[in-house]
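There's a structure below that I have some questions on.
Apart from one protein chain that is not included, each protein chain of the complex appears where it belongs.
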Amino acid sequence: MIVKDSAMKRKWGMAIDLDKCTGCGACSIACNQENNMPIFEDDSDVPKRVAFLELMKVTNDRDAKFPDVKTAFLPKMCQQCEGNAVGKHKADPPCVSVCPAVATDVGDDGVVSQIWSRCIGCRYCQTACPYEARVFNWWKPEYEGSFKNSLSTDVSVASRGTIVKCTFCSHIWKRERDKATANGILDINAVLYTPACASACPTGAIIFGDLNDPESEVSKLAKSDRAVRLVNTVDDETPEKQKALMSKKQYANPKVYYLTSQKWLRDMMRFKKNS
Amino acid sequence: MIQFIKNIFQESSKNMRITLYVLIGLVVLFGIFAIQILFWGLGYTDMNNNFTWGAWIIGDLGLVALGGGAFTTGYFLYIFRVDKLRPLISSTVLIGFMCYLFTFVFLLFDLGQPLRCWFGFAYPNWGKGVYPASMLTEVFFCLSIYFCILVVELIPVVLEHKVLIKNKVVAAIAHYMHLLMWTMAAGGTFLSFFHQGSLGGGMWGVLYARPVWFAPHFFFMAIVAAMAGGTSFMTMMPYIAGKIMKKEVVPMESYQLLTKISGMIFIGYFVFRVYDVYTGIAKFAPMAQRNYFDMWGGYYGVWMLVLEFALIISALFFLNQKKYREQEKFMVIGACSGIFAIVTSKLSVLLHGFSVPNFPWKSFTAYMPTIQEWLITLGCFACMILIYMVFAKWFPLFPHLEHHEAHDESHH
Amino acid sequence: MRRSLLLFFTPFILFAWIFFGISQKGCQDVMQADAAKKIPFSHKTHVEKYGITDCETCHGYEENGRFKGIPTVGECTVCHARDGVTTAQDHLTPRKKTMFDSYKDSDKPWTSWAKQPDLVFFSHKVVMTAQFKDGRKKARCGSCHGDKANSTDTGMIKGKMLMGQCMDCHTALNISNACAVCHD
Partner (left out) sequence: MKKIDRKDFLKIGGGAVVGGLAGYTLSGAPFLGFQWLVEWSQDQYVPAPGIEKYVQAVSDSCTNGCKVSVRMIGNRAVKIESKDGVCPACLNGLQLLYHPERISTPMKISGKKGSGNYQPVSWDQALKDISSKMNALVNEGKANTIAAVNKNESLNGQLMEKFVRNAGSNNVYYEPSLNSITSNALGGYVKYDFAKTDFILSFGAKLVEGWGNAVEMQKQFLNWKKNNVKIVQADSVCTRTGGIANEFVGINPGTEAVLAFGMANYLITAKRMTSSGDDFAKWSQLIINKYPLGKVAKLTGVAEDKIKKLADDFAAAKNPVAVAGKGAHGVSGSSAEIIAVYCLNTLVKSGAATLVKNSAVSYTAEFAGLDKFIKEGSFSMMFLNGSDPVYKSVYGEELKKKLEKAFVVAIAPLMNDSAVYADYILPPLSFLEAETPESKPAVKALKESKDAKEIIISLAAMVDKTKNALPKTSADAYKSAGRETAGGKFSFNFEKIKADIEAYEKKLGQNAEYPVTLVPYEAPLVGDGDGLAFPYVLKSIDPSVLNLGKFYVMMNKETGKKHGFSEGSSIKISSARGKLGKAYVHLSDVVAPETVAIPLGFGHESYTKYGNEKGLNPKKIMTADVDPLTGAADWWSTRVKIS
């Protein structure tokens, strides 16, 4: 039996290679299935749709004309921001500090949790989120007839009027953790897992892992030249300027890194006008 | 009882009867739709995952800001002893009380789980220091405590009802409560500073990841906005009541004093608002590498900003010049401009703020309240008007008027 | 005056007592604090007389680490054999119990009434295997279930186990109390 410090040393992060994404939608189906997403007859009410992962279609037709156009797909889930968590500063995502009832919190592994049974449904966190990653159960989650049979026991079905969101499938981590312990592995840092979207991606575009481990694939990808974080413009500045800006104001600093070699897409992701 | 209600209708003029029918109709509809919203959820509103708040939070922001006139007026009267404001104070306290009461009602409707509203007190997000981490926690606490203070401030108005006041004990209580009211006014002012700031501005200003809102000074600007707009509002309400009742319910000099105060605070608000726009353009938008004017677009474009400034300037112009302020017509225009300037600023914070796309490949969005949202909002306002009417009719809301009537009777 | 007090307080006390009794019974039924057991069972006898000190003898784990919870009749009849003797000189010999006759082997005569809510990740195995650095176990059955060894019935945790109880232990043992450690 391995007995080690029980403190969590992992910091889960994700890298999504947009050059490899074909927009097939497997991640979206896997996410919906894994997280017991409610089922409605007409889910075309996109603004009220309850889904953790949004497969966004991005084109450069804002700045380009046919045929110099490009199309890409950008799977977007909760970006698990950490705010200006530098050194000993605790992570401070935009959504966590605003919650009046502590229904959302940052875990030791950097994952932003959302406990629907504590949520009063004020939607302040949704207002604070720059990624539209949080969804509200505007209607009572419905599962008609035999659809109920496909519900996973790991994710509790939220009640109407509460916020839910992607938690990097942290229930899978708990599943793996409990399994490992049952097998005698008591070191929680030994438990690795893969969220549903990452394991469903047929081209391996979604990579999940530990950002604290310099050897992990995700932390190497996060440092690559192609890495870009969604709308986190402070990344574009020089290190000195970054420091100055971050001393004045928090930035989202998400833990989801997108990888792309397409300049237009990088620019779009930063609100930059491109040529 | 039925006879009593019949009498009320028979006594009223035709216009008043229609008004009453409309108001009561709205209240009934409010009740019906309230049941729908509370039992079947917020799906019936036009709010969505992008436009997370709508009509009710506009109501909240507006009511709290305008209700802010209560603490300002109370402060001037009880702490600075500006006795000319006394004829206004009962009406002011009542309006303040109702504004806060219905702020609670709106907030409750806005909650997805109204039965869990007490979580805000039971599990507050205090963070580590003295200050709460969440602006809403501050709203929860300050708003409730200040509401209690308003209840205490309102009690003498009820106790001074001509039937009740005959009782010696009641009269004594009312008397001593009046004497001690300055403590309440001081406490109320203290609390108001916090929740005016948090609900009105801090809530938005702290959203650091949303460049359209982030502004650390928003908190303080909201306080000034509430003081400026609230005082105008507290002038206009009894003024309108007086026009309807065709009586001089408050002496003109009281109105003019309060509008003068309002006008002066509007100067501060104007300066603050200019600073706000300037920092938006020069500091905060660039910090997120965004262009300030790129963030205005869609249905809620720059016209909202222009309209707001036009209203502020109108208020400044008419309220701060004695020759205009002393003409009833211009005083009304000025005070109304002031009220609408504040309302517009709240509308713009919300509508424009939510409409701005979070990603460049998405477009500006719009929000159109559904019938449920409209009726719950209007129903609440109708409730407020009815309560105000009840107080104006049966309670000593306007001591000046009572005084005059008593005076007149003794003359006869 | 005295008479009127009597007139008021006699029914007051009577009704307060009746309603208190009825409501509390109702509460307990709802909370299942007093669930009716069809088979009498004494932990104490089993521990003291027969020397079963390891709880896992009856309340074990499935292969995948899932807690089995309440034993089935089949597990009881492993010792209390259905075709066993009804009387024996040696008090250590488990005897046939006629009360099992009306049950199938797969039945669980006692209801589990300390279930965790749906949104709690709770693994008995994880709690029970957690160790300090020196190898001591962090938790025992009794930490949550109380002194079972001396109990003469099957009562477990009264009512619901509140989150505070879990959190107290976590705090004391330096285990993270972040929401996502147990909740999804």
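All chains are identified by letter, namely A, B and C, in their written order; residue positions are counted from 1 within each chain.
Keep in mind that, in the parts below, a residue touches a chain if its C-beta (ideal position, glycine included) is under 8 Å from a C-beta of that chain, and two chains touch if they have at least 3 such contacts.
Values in this document were obtained by computation on a predicted structure and should not be read as measured data.
**Q** I'd like to know which visible chains would be in contact with the absent chain if the whole complex were considered.
**A** A, B, C
**Q** Who touches the missing chain here, A:M14, A:A158, A:I206 or A:M269?
**A** Hidden-chain contact among the options goes to A:A158.
**Q** Looking at A:K9, A:K140, A:R226 or A:K272, which makes contact with the chain not pictured?
**A** Residue touching the absent chain, from the options given: A:K140.
**Q** Residues of subunit B in contact with the chain that isn't shown?
**A** Answer for subunit B: residues 113, 115-116, 363 touch the chain left out.
**Q** Which parts of subunit A are in contact with the chain that was left out?
**A** Missing-chain contacts on subunit A: residues 19-20, 22-26, 28-30, 32-34, 36-37, 39-47, 49-51, 55-57, 59, 61, 64-67, 69-73, 117, 140-141, 143-153, 156-160, 175, 196, 199-200, 202-204.
**Q** Considering the whole complex, not just the chains shown, which residues of subunit C touch the missing one?
**A** 3-4, 7-21, 23-24, 26-27, 30-31, 62, 64, 66, 118
The criterion applied here is as follows: only the chains that are shown with their structure count from here on.
**Q** So what shape is it, when you link every pair of chains that touch: line, ring, star, complete or other?
**A** line
**Q** Which chain lies the greatest distance away from subunit B when centres are computed from Cα atoms alone?
**A** Measuring from the centre of subunit B, the most distant chain centre belongs to C.
**Q** Using the average of all C-alpha atoms in each chain as its centre, how far is it in Å between subunit A and subunit C?
**A** Chain centroid spacing, subunit A to subunit C, equals 40 Å.
**Q** Measuring from the mean C-alpha position of subunit B to the mean C-alpha position of subunit C, what distance in angstrom results?
**A** 56
**Q** Can you list the subunit B residues in contact with two or more other chains?
**A** Within subunit B, no residue touches at least two other chains.
**Q** What parts of subunit C, by residue number, touch at least two of the other chains?
**A** Expected reply: no residues.
**Q** Quick one: in the complex, what on subunit C touches subunit A?
**A** 61, 64-65, 117-119, 121, 123, 125-126, 129-131, 133, 135, 174-176, 178-184
**Q** Per the contact definition, I'd like the list of subunit A residues that touch subunit C in the complex.
**A** That would be residues 1, 3, 6-8, 105-109, 111, 113, 115-118, 153-157, 167, 170-171, 174, 177-179, 181-184, 186 of subunit A.
**Q** Report the residues of subunit A in contact with subunit B in the complex, numbered from low to high.
**A** 45, 47-49, 56-59, 62, 81, 83, 94, 97-103, 118-124, 126-132, 134-140, 159-163, 230-231, 233, 236, 245, 248-252, 268-272
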